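Removed from the display is one protein chain of the complex; every other protein chain stays in position.
By letter and in written order, the chains are A and B; residue numbering begins at 1 in each of them.
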Amino acid sequence: MSLLYFIDLFGTAIFAISGVLLAGRLRMDPFGVIVLAAVTAIGGGTIRDMMLGATPVFWIGNTTYVWVIIITSLITMLIVRRPKRIAWYLLPVCDAIGLAAFVGIGVEKALSYQDSYMIAVMMGVLTGCGGGILRDILAREIPMILRSEVYATACIVGGCTHTGLLELGVNSTQAMLGGIAVTLLIRLAAIRWHLSLPTFALSK
Amino acid sequence: MSLLYFIDLFGTAIFAISGVLLAGRLRMDPFGVIVLAAVTAIGGGTIRDMMLGATPVFWIGNTTYVWVIIITSLITMLIVRRPKRIAWYLLPVCDAIGLAAFVGIGVEKALSYQDSYMIAVMMGVLTGCGGGILRDILAREIPMILRSEVYATACIVGGCTHTGLLELGVNSTQAMLGGIAVTLLIRLAAIRWHLSLPTFALSK
Partner (left out) sequence: MSLLYFIDLFGTAIFAISGVLLAGRLRMDPFGVIVLAAVTAIGGGTIRDMMLGATPVFWIGNTTYVWVIIITSLITMLIVRRPKRIAWYLLPVCDAIGLAAFVGIGVEKALSYQDSYMIAVMMGVLTGCGGGILRDILAREIPMILRSEVYATACIVGGCTHTGLLELGVNSTQAMLGGIAVTLLIRLAAIRWHLSLPTFALSK
């Protein structure tokens, strides 16, 4: 099993947990929980594949992703009830790990379909942010990407690091890990210290 | 005209009515009503086809679907104003009939593109729930699928019944009708007696 594939499954599991935790706040039934977990975990990559024309989309040809979501969701529902206080603290951290992994995956996959680094970064941002945005829209939360805690920024900087390292001749795996690390660190720092860029604001 | 095709058009008409009824609550203009009806009626199948790579999507190659939506919407707008009290009672029932039909159609279509029963059930759930979710997002309602009345559950159980009957060697049409009946009965029972599974809830 390649590292890329492992990271992809790991991100899938993490994002499924993030979906389950949000579903728990909304008092959904168990199947509804799995639907929300699936949207969160494979939503971004699905949109990416539809845009690239990489159809049938990735999880149709390889059902491992769906099994990972189902099993992760069930385990999370069973385990998470006990330490209720930990759950909300963990949600943004889970989200950050999944986000970083998926940005890396998205950049990598886009480069196997076309050559533009800029498009690859956009596909990375989409893969990372798409599922979380869909989750938040379904749950009628304000999408995290619209909040000020450098969410899209982290993805863009991580994606640019990834493609920048490739441009410098670093090999594919190391470049991806570098990009993932940058995305993750920026998001974790932003969560920890409530960092934000100066916002662009227009008064009414 | 095959039974599958008839059921598909019937579900399309029913979901269009569901879109029109919601639009009526939002005081939209007639063309806006038709747009919302169309999103509700063909949204789920459109997402399914884009994921499967079955493009151009089904209603581009066969304009009958769009005509069914336009004509159904116009008739509904003309007729429904009189018996105003019936309308809100009918909305969830219409929704249940369209839902059940579309889950069956979705499972069937997915099996003509790939072999996994699990993916087929997911595509059935998507075909059934997708349009209604898009409708509710556009109308800023909380998507029905997130409410506790076993919405996703009904689709999943109906889809599993469908594929389970196929596995047992039942012929394609009977398996589909069996699945549709199960989805419909569960939803109607849930609406009538406000059934719900125990919800998964995390306190803040």
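Some notes on this structure:
Everything that follows uses one rule, which is that contacts are C-beta pairs under 8 Å (C-beta built on N, C-alpha and C of every residue); 3 or more make two chains touch, one makes a residue touch a chain.
Just so you know, these numbers come straight off a predicted model, no measurement behind them.
From the options A:Ala37, A:Ile69, A:Ile105 or A:Met122, the residue with contact to the unseen chain in the full assembly is A:Met122.
Considering the whole complex, the residue from B:Leu4, B:Val93, B:Ala139 or B:Ile191 that touches the absent chain is B:Ala139.
From the options A:Leu4, A:Met51, A:Leu177 or A:Ile191, the residue with contact to the unseen chain in the full assembly is A:Met51.
Residues 50-53, 55, 113-114, 116, 118-119, 122, 125, 129, 133, 137, 142-143, 145-146, 148, 150-153, 156, 196-204 are the ones on subunit A that touch the missing chain. Panel shows subunit B; residues 20-21, 23-36, 38, 46, 50, 53, 55-57, 59-61, 63, 66, 77, 80-81, 84, 87-88, 137-140 of it touch the chain omitted from the view.
Definition applied: only the chains that are shown with their structure count from here on.
In whole angstrom, the spacing between the mean C-alpha positions of subunit A and subunit B is 29.
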